[in-house]
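All protein chains but one are shown in place.
Presenting chain A:
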């Protein structure tokens, strides 16, 4: 009993002091939320949604580069064309992995997660950007 309790306390403490916990969510709140909103709904016609966006599945292999380098030009999400520049965010590979996994598995999304090697590979071959 005591061991179990001690173990529980230790686990809780470790989790408290681990800055990694919920990193994806924190990165979303810091870098994405002001435009894509708390619920991932975006802004009607102006900023595409994250929530239920077909783009996340269809362009899965381009998302790491999209986060790092941003986008300038039209983009079609769920059949609606948006055209507003998105600035890139200067994040490490592990941070991008956490952010992508948060986006792919929240806001009602239930898409496959990424591994870090997968994200690293994507970032090696980013298309030309500004």
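By definition in this document, a contact is a pair of C-beta atoms (placed from the backbone, for glycine too) under 8 Å apart; a residue touches a chain by one contact, two chains touch by 3 or more; residues count from 1.
Note that contacts and distances are computed from a predicted model.
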Chain not present in the shown complex, as UniProt names it (candidates "SCO family protein", "Ferritin-like domain-containing protein", "ABC transporter ATP-binding protein" or "Two-component system response regulator"): "SCO family protein"
Touching the unshown chain, chain A contributes residues 34-35, 37, 41-47, 82, 85, 87
